[in-house]
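Here is the structure we will look at, set down as structure tokens.
One protein chain omitted, others in place.
In order of appearance the chains are A, B and C, and numbering begins at 1 in each one.
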């Protein structure tokens, strides 16, 4: 596999451009698995007006590169892209992108699922939700997310 | 769920535009599952120069709408798009697009996997591969594809 | 009384072997099921015989719904014959 592309930054990402990076000029890709996470306007029954994502510069990028390498070891991937935004994000905005390419669809889809489960549970990001009434709270780690990621262990 | 979007046509599709159709102006989507199938330059060890996709106009669209409805019944989808190209396609070209949106990632990803498995095995399309030496053969249905789709039964 | 004929469609290599994409067949008791129609078509000519030689590789739809050999046919039905699907 080519070097995975890892980006942790505030800027919005360009899905079509990212897909083109993994596929343009090559004819060995049979399937592109893709997942885009977006900010919902509601969290556990409360309306949110914004979300702030904090990360650990250096460690976060290294951790993402590490999981991309693990996915490549598990599945015959031709390419892999992980982009995670940080900073203040609004409902409706895209926050995370996973792309995995392979000669065959199942590897691409399984790797995509594995990577997003890990990004949601193992990556060094912390999420603060801002509510309409001015209240803001740090989200607590969810049991179901951890259980989801445990499927892969 | 909104009416699924079903397109069976020769034209190339615009992934970013299709994602925007399912997400723009809404704040309830938490995850977008996506799969793009592309034409590989090789099939079972032989180099191919093109592929022709034949379909059954009317039945194909109805079958795609039916499977989208089934996916919506199985998972809490907010939207679903199935686009399948037909006619002559070249290696490197995108041939099929599946999009499924949901409030949560697992439903979006599971529905995406279900839909592409079915598109590869149950949809009324027939594929002819054109080889460099001028030879052209109709692809035979693959056991592994049928086994894949049987996981969902 | 003149009954509506059956409309027959062929796809992929069945279309190529039969030599046409579509034809009509007068409705009659012996073609009142998919299996009956198939036997009738196989005897229709050389191309048809070649197309329907490997029955195990032939699938059918009646009025655009996947059908089995036992599926009954009625005047005016659209019957399609094709190989197992290989889409995507």
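Details
Note that in this section contacts are C-beta pairs under 8 Å (C-beta built on N, C-alpha and C of every residue); 3 or more make two chains touch, one makes a residue touch a chain.
No experiment lies behind these values; they were computed from the predicted model shown.
Counting contacts over the entire complex, the absent chain touches A.
In the complete assembly, the contact with the undisplayed chain comes from A:53, out of A:6, A:53 or A:68. Across the interface with the omitted chain, chain A contributes residues 37, 53-56, 58-59, 62, 84, 95-96, 116, 119-128, 138-142.
FYI, only the chains that are shown with their structure count from here on.
With every chain reduced to the mean of its CA atoms, the largest distance from chain A is reached by C.
If each chain is reduced to the centroid of its CA atoms, chain B and chain C end up 27 Å from each other. Once the centre of each chain is set as its mean CA position, chain A and chain C turn out to be 50 Å apart. Contact of a single residue of chain C with at least two other chains is seen at no position. Contact with two or more other chains is made by residues 37, 116, 120 of chain B.
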